[in-house]
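A single protein chain has been omitted from the complex, and every remaining protein chain is retained in its original position.
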Amino acid sequence: MSNNQVVQNVERVEQDIVDGLAKLGVATVHEAQGRRGLLADYMRPIQQDVAVAGSAITISGAAGDNWMMHVAIEQCHPGDIMVFAPTSPSNFGFFGDLLATSAQVRGVRGLIIEGGVRDTRILREMNFPVWSKHVFAQGTIKETLGSVNVPLVCADELIHPGDVIVADDDGVCVVRREEAADVLAKGNAREALEEEKRIRLANGELGLDIYNMRPRLAEKGLKYV
Amino acid sequence: MSNNQVVQNVERVEQDIVDGLAKLGVATVHEAQGRRGLLADYMRPIQQDVAVAGSAITISGAAGDNWMMHVAIEQCHPGDIMVFAPTSPSNFGFFGDLLATSAQVRGVRGLIIEGGVRDTRILREMNFPVWSKHVFAQGTIKETLGSVNVPLVCADELIHPGDVIVADDDGVCVVRREEAADVLAKGNAREALEEEKRIRLANGELGLDIYNMRPRLAEKGLKYV
Amino acid sequence: MSNNQVVQNVERVEQDIVDGLAKLGVATVHEAQGRRGLLADYMRPIQQDVAVAGSAITISGAAGDNWMMHVAIEQCHPGDIMVFAPTSPSNFGFFGDLLATSAQVRGVRGLIIEGGVRDTRILREMNFPVWSKHVFAQGTIKETLGSVNVPLVCADELIHPGDVIVADDDGVCVVRREEAADVLAKGNAREALEEEKRIRLANGELGLDIYNMRPRLAEKGLKYV
Amino acid sequence: MSNNQVVQNVERVEQDIVDGLAKLGVATVHEAQGRRGLLADYMRPIQQDVAVAGSAITISGAAGDNWMMHVAIEQCHPGDIMVFAPTSPSNFGFFGDLLATSAQVRGVRGLIIEGGVRDTRILREMNFPVWSKHVFAQGTIKETLGSVNVPLVCADELIHPGDVIVADDDGVCVVRREEAADVLAKGNAREALEEEKRIRLANGELGLDIYNMRPRLAEKGLKYV
Amino acid sequence: MSNNQVVQNVERVEQDIVDGLAKLGVATVHEAQGRRGLLADYMRPIQQDVAVAGSAITISGAAGDNWMMHVAIEQCHPGDIMVFAPTSPSNFGFFGDLLATSAQVRGVRGLIIEGGVRDTRILREMNFPVWSKHVFAQGTIKETLGSVNVPLVCADELIHPGDVIVADDDGVCVVRREEAADVLAKGNAREALEEEKRIRLANGELGLDIYNMRPRLAEKGLKYV
Partner (left out) sequence: MSNNQVVQNVERVEQDIVDGLAKLGVATVHEAQGRRGLLADYMRPIQQDVAVAGSAITISGAAGDNWMMHVAIEQCHPGDIMVFAPTSPSNFGFFGDLLATSAQVRGVRGLIIEGGVRDTRILREMNFPVWSKHVFAQGTIKETLGSVNVPLVCADELIHPGDVIVADDDGVCVVRREEAADVLAKGNAREALEEEKRIRLANGELGLDIYNMRPRLAEKGLKYV
């Protein structure tokens, strides 16, 4: 994790793959890639019933310092998602409506921040989605350099610039850039299977029968009394 | 707490008593039964402004293992509420839209889970209410037996199969099956009293006067300055 | 912090200043007064997209005892906000719909409570906003005296009776009574500046240029690669 | 869970069985009884390197009220352990050196408390061991009745009077009274097996070989690179 | 709470009063002053079995910035205790062995810090006691002014410069400077009473009898079964 540098050329995944992952949602994407990639469960949305995906622009900054946010926005393309992790824990409000305005005009789809966010009502009005660890109005400074588009750890997961971020009401999941197409294919296959099961379950069939669980339950010794 | 068994005959409370308790809500039911029965305050709803009550189908399973959920659904009757507690703490997503589909078709009214839940947006769309400790997409396995309809501890409270679960935006409360009719009667009486007070308070009378608090405050030594 | 007394004459800030602060919101007010006054980030609203301000009626009571709430309501004027802090931590539900009815009829605009609240669905229906540390139905007693309108510590901040409380989705901020007019002026000035910047940012200008950050970034050694 | 009563005749396990469980320790006892019975991991000792076991005297009291502690001590026999759980969460210091003096003279071996304890330095000097959720000096009152020797939930586990409590640096485990002899036998057998393995491991043999893990690892697909 | 100033003349309590409070300890002092003054229970000692008291030198600084520590040490007299609270939450290591060396040579008796501390092993070797919210090695900066010897809120309590801080294994308690002599007298009286009771309890008398609790328990309805 190099220091104080801005990496300008980020390889991104094709937009339709990203959009396909958004449609699958966090739980399915997580399953499709072998149950990896979930950020810690303290990353919660400030809005409800919104699902997005985008290419990660990663931002590493000092605790209580949001200078690198401004630097990062210049590096954003339409379809990107900003991912911020402070180098030490901080609940400060690193991001508010002005930064959101600037990000949104460049086509940024949302923010993932292991820290605090503020102006949350306005952000919801703007339809700029955020997943954060904290909501807190505390103001930040602009004193210390950090880095943009270096690999970083956010909420327990390693994230590289250009990785796909999928976020919805269940939380946040990261998909490696080079695996995104494969994960989408597997996710779509899984979704098709689930749809079929959903119909059978909705018709009153039991999972016990659909998945043929009864023999194995009996073999393991489950007793009905 | 016996292991690895499914108890099939659960005595339940009459449905109109259950429904009456739902209408009273958690705070009133808790008061009516002598301030007992509240589950820990980390049990939070994934939806807003929904109140339900139902007969408890209790499910004990291993951490990160949701196999017994499938077993439990077969035991559910219309009007039941599933109550799941893992034998060790776990934030995994034990329950999602497929299980909810299956539960809902059998008339299950909701889920209380001292663990994680996923597909929360879809669950809200389905009007399948959930109170959980965590929201997390992490997938579970189906390896270890557990039990259905044995007494268990969920979020600090002992719950027996057939006990009435009342849940709303304030949290979750359990009512012993054999006390449910009595609690409903007391709750309705309390509600009537409160309604009368609500009207007097809305008319500008003070609690200090309605409850005749002034003499006791003075006697204890409260000074107005 | 004197004990067991009710201070009856509270100097308050003029209502239009209070209302002006409400319009600015927590983040701007916090900035305008030199980044002071934020209550701890565990103070969260039970409703969404509501912003209020009012004069603090402070209430100090024992853990699990809400007697002083009744005493305090008599001291409330239209435009006030009740601020409750127990003398020891407690998650009990100190406040519910009956107290809210009584407070609302006297013109109270909301409640800030470093404790628990209950009947949250009804409170939302009544449009009585609350910011609390906990949501919990546990009933309280009325046994121990406390004080009304003495300085107290609530969620890490010292609050005097008559101070202005500003609360919205970002949390809660306190403004000293004697500084309120000045903070409003500074906040309005700041808001005007921000509006100008918001327009420029919305037009695609970068913060890097608007704030002239590039030279200082270069001087500190930021490398673009 | 009956209210406001003191059950005076508690059946206890023979002392040598209790002492045998103390020697096995929490981890082994937990394993020997099928991985059940562990209290939540927030129950931590105030002393280091102390292991005890005893028969549970259970105490249920109101939050911030330690009246029932005094009632309970009269019910204690030599070899007992007091187990206190408040009916609502409370970090108050329910127990200090005076109560410990009284308990110790009656032969009580320790305290398990889902709440706070104080005078911790003196308790260590007295060799009166405590496992608690909190350390806090806040004083309690004696206003509300509770119960002694009724089943209760403490730190996520159901505990009956007379159950055996085993506690050491790893935490606290409960053993059902009627299973204690069996658990001791299984624990001793386990301990013997472990001792044999400890010697082999200390001689440099690998668990991979002792437990014959290599074929199953290969079969599951573990790759060495 | 004025900003960016160092108040140089702090009135202190006579040293023998301070020392008397240290001997009483946190629990007794807290009781003697009417159960007020306890800091939050997350303030924990880094050492065991140490009790101190001293006059508060209060220090308010920015999150992650320990500049004011250096300023404060110049203001310290023998017998003082440093009390640091950041203006926003921060777990950084604001204090280590160098600052402790400087403080100790000036006669400072310890540190109370609502933040992080580091070099904890060396601090224990130096016999420089610390009560902190966090232990964390993260380095701080020296960029932002704060204040020394202004009233501040630390761990939920308002502390004035010159107030007496009492700290031991149970936590931390603040005593108002002007009340210290009175609290000492009351504490000593309480201690004498407790000593008498300790002897009676050690002789096997029950609290039920010493405090004459039996009639009131019966009157409230406690049943022995």
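Chains: A, B, C, D and E, in written order; residue numbering restarts at 1 for each.
The criterion applied here is as follows: a contact is a pair of C-beta atoms (placed from the backbone, for glycine too) under 8 Å apart; a residue touches a chain by one contact, two chains touch by 3 or more.
This structure is a prediction, so every number in the text was calculated from the model and none was measured.
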Touch with the omitted chain, as defined above, among A:156, A:178, A:195 or A:209 | A:156
Mind listing the subunit B residues that contact the chain we can't see here?
-> 63-64, 88-92, 138, 143
Contacts of subunit E with the absent chain, listed as residue ranges = 4-8, 67, 70-71, 73-74, 91, 93, 96-99, 101-102, 105-106, 116, 118-121, 124, 134-139, 142, 145
Touch list for subunit A against the chain that is not drawn = 1, 3, 34-36, 38, 40-41, 87-89, 151, 153, 156-158
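As a working rule, only the chains that are shown with their structure count from here on.
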Pick out whichever of the two, B-D or D-E, is joined by more C-beta pairs in contact.
-> D-E
Among the listed pairs A-B, B-C or A-E, choose the one whose interface is a repeat of C-D, with over half of the contact pairs the same by residue number.
-> A-E
Mind checking the centre-to-centre distance between subunit A and subunit C? Centres are C-alpha means, answer in whole Å.
-> 31
Per the C-alpha centroid definition, the whole-Å distance linking subunit B and subunit D comes out as 29
By residue number and range, which residues of subunit B touch two or more other chains?
-> 35, 38, 41
Could you tell me which shape the graph of touching chains takes: line, ring, star, complete or other?
-> other
Touching pairs of chains, which are they?
-> A-B, A-C, A-E, B-C, B-D, C-D, C-E, D-E
